[in-house]
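Yeah, one chain of the complex is gone here, protein chain that is, but the others are all in their spots.
Note that the chains take the letters A and B in the order they are written out, and that residue 1 is the start of every chain.
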Amino acid sequence: MTLNVPFVKPSILPGFRLTIIFTLLYLTAIVLLPLGALLFRASSLGVHEIVALALDSRTLSALKLSFLTSFAAAAFNVPFGLLIAWVLVRYDFPGRRFFDAIIDLPFALPTAVAGIALTALYAPKGWIGSVAAVFGLKIAFTPLGVFLALVFVGLPFIVRTVQPVLAEVDRELEEAAATLGAGRLRTVASVVLPVLSPAILTGFALAFARAVGEYGSVIFIAGNIPYVSEIAPLLIVIKLEEFDYAGATAVAAIMLMISFGTLLLINLIQARARARYGHV
Amino acid sequence: MSDGSIAAAVSLDEATSTGGAAARPAQRRLPTEEAPWVRRLLIGLAVGFLGLFLLLPLITVFMEAFRKGGGAFLAAFADPAAIDAILLTLMVAAIAVPANLVFGISAAWAIAKFDFRGKAFLVTLIDLPFSVSPVVAGLVYVLLYASHGLLGGLVQSAGIQVIFALPGIIMATIFVTFPFIARELIPLMEELGDTDEEAALTLGASGWRMFWTVTLPNVKWALLYGVLLCNARAMGEFGAVSVVSGHIRGYTNTMPLHIEILYNEYQFVAAFAVASLLAALALVTLGIKSWLEHRYAGDLAAGHRH
Partner (left out) sequence: MELDIRNLTKTFGSTAALHGVDLKVASGELLALLGPSGSGKTTLLRCVAGLEIPSGGQILFGGEDASFKSVQERQIGFVFQHYALFKHLTIADNISYGLRVRPRRTRPSAAAISDRVEELLALIQLPGYGGRYPSQLSGGQRQRVALARALAVEPRVLLLDEPFGALDAKVRKELRLWLREFHDRTGHTTLFVTHDQEEALDLADRVVVMSNGKIEQEGTPEDVYDRPATPFVFDFIGESVRLDIRVDKGRPFVGQQEVSIPRLPPLLVDGPAKLYVRPEHVAFRRDGEGLWATVVSLHRSGSSRRIGFRADGTDAVIEALTPADREPPRIGDRAALEIRAAGLFAN
């Protein structure tokens, strides 16, 4: 920090001091201080204790369930999210605007509402649950139910990150591939998909990060059977109810590290894509 | 590059060009289009997927709410606890949304209109609450304000109850809805640039006047959009509020928490009745959002969603 570099570039517009001070104060009070409290708690626990708490078999199986189902749901959403983004961007059909709007339903619908609705739907007596029961498949109160709830939660992330990029894909690229003899499928796979891949990865990471922390949509359908369908966020709630603040903090710290790691990964993906392909 | 190698390729397709003398070639499809049956199949798959995964849960909410008729539906709202929950939810949103509105405008002004060191880092910090589990969001407030928390002693000596009380619910709600409005405004205001404001200043407008007459009208649709999303999330937040509320019926129960209690008590119709209210709010939010996107596409920042 050299003194001759000003903190802010001079501008004739007023209000910088007022707005930046308010912004920083508000950010500190609402976000930084509380998160700092968690980090302080976690650091007073020490790495050793956090690891010990995480290696507790019930915690471990909850973390495993959360991360595996989240990963599976995000991965499942990739092809379907791509398909939906493709259909919404490239085709015109009756109801297109309606379906485009409904993509954001998982963002707008309160998680508790989604949770009980999904449970009603997939429970043995529900519309889908009863059909699945015919095939001897139990969905609600199993990891499969957790997975399906996370598919619901994660879908818009993939669609909404891919959609604008797909809309911007230069049609000339596809035409160029066609003039060079590539068939339609080959063109889409070799020319369009690579352009979309950073967006797909970003969408995947966002869906994954959201799914790992998801609570309301999942707890109803999960049934919360320890070692079977108990998710990590629920474990925090349980530990809090037992006034086990250290345990709750440890699980939260692990989850935070994973989600920040995911965010970092997203930024790296995007930076790498920019550096390599540039803007041609 | 002789023409000799071409002959074979040509003869391969002679069969298809037997109608060579026709003045009007049959309608082929463009090289960047899929065959109609492929298109129909893909549309069918996408619509089927959306129907199964998004529409069916939504329909279920309303079906379950009216399973035993309108009377049972309305009975859910005769419960004073339901009324209390609705009022509390409205109150929380009425405080959290304006608070984040003021913050969103302030942050967007500082970030979009000025260049300062650490700007990118500040933007990352603003996005932070999106990547924190709602349960963790609730937990951090408990760790901070509970009786043995870092600030617990402080607030207790001031006679304020934060955790298991209204202030905690409001703060947790503000935390989870924190980025919505700022995130809608920042890209749009960056895109718009400073020229309008500079023009207003050169014409002699004061800072406030410039803000009310130039900046705000320019971003009003994005602002409305952000407020809508923020409000929907504020009214529907479950995890964070659940952790800080202590589930005190009639006192710290918001609508989502009330739904949980009813559901766990097997009062399914009542639970879905209250849920249908929130689902209707979500649908209205989506409807207005879709309308705004369609009508004022240019006034919302390009390529920026959710």
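As a convention for this text, a contact is a pair of C-beta atoms (placed from the backbone, for glycine too) under 8 Å apart; a residue touches a chain by one contact, two chains touch by 3 or more.
In this text the structure is predicted, and so the values were computed from the model without any measurement.
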Fill in the blank from the handout: Missing-chain contact, candidates A:T28, A:S44 or A:S190, resolves to A:S190
Problem - Chain not shown: contacting residue from A:A178, A:V228, A:A246 or A:L265 - result: A:A178
Practice task
List the residues of chain B that touch the chain left out of this view.
Solution key: 1, 3, 5-6, 9-10, 12-14, 16-17, 19-20, 23-31
Exercise for the section: Using the touch rule from the top, list residues of chain A that touch the missing partner. Expected result: 170, 172-173, 175-183, 186, 190-191, 194-195, 276-280
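As a working rule, only the chains that are shown with their structure count from here on.
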Handout entry: Footprint of chain B on chain A - complex, ascending
Key = 5, 7-9, 11-16, 18-20, 22-23, 26-27, 30-35, 37-38, 40-41, 80, 83-84, 86-88, 91, 93, 95, 97, 99-118, 120-121, 126-128, 151-152, 155-156, 160, 163-164, 168, 171, 174-175, 178-179, 184, 209, 212-216, 220, 233-234, 236-237, 240, 245, 248-249, 252, 255-256, 259-260, 262-263
Handout entry: Complex interface listing, chain B residues touching chain A
Key = 31-32, 34, 39, 42-43, 45-47, 49-50, 52-58, 60-61, 64, 102-103, 106-107, 109-111, 113-117, 122, 125-126, 128-129, 131-137, 139-144, 146, 148-150, 171, 174-175, 178, 194, 197-198, 201, 207, 210-211, 229, 232, 235-239, 242-243, 255-257, 259-260, 263, 268, 271-272, 275, 278-279, 282-283, 285-287, 289-290, 294, 303, 305-306
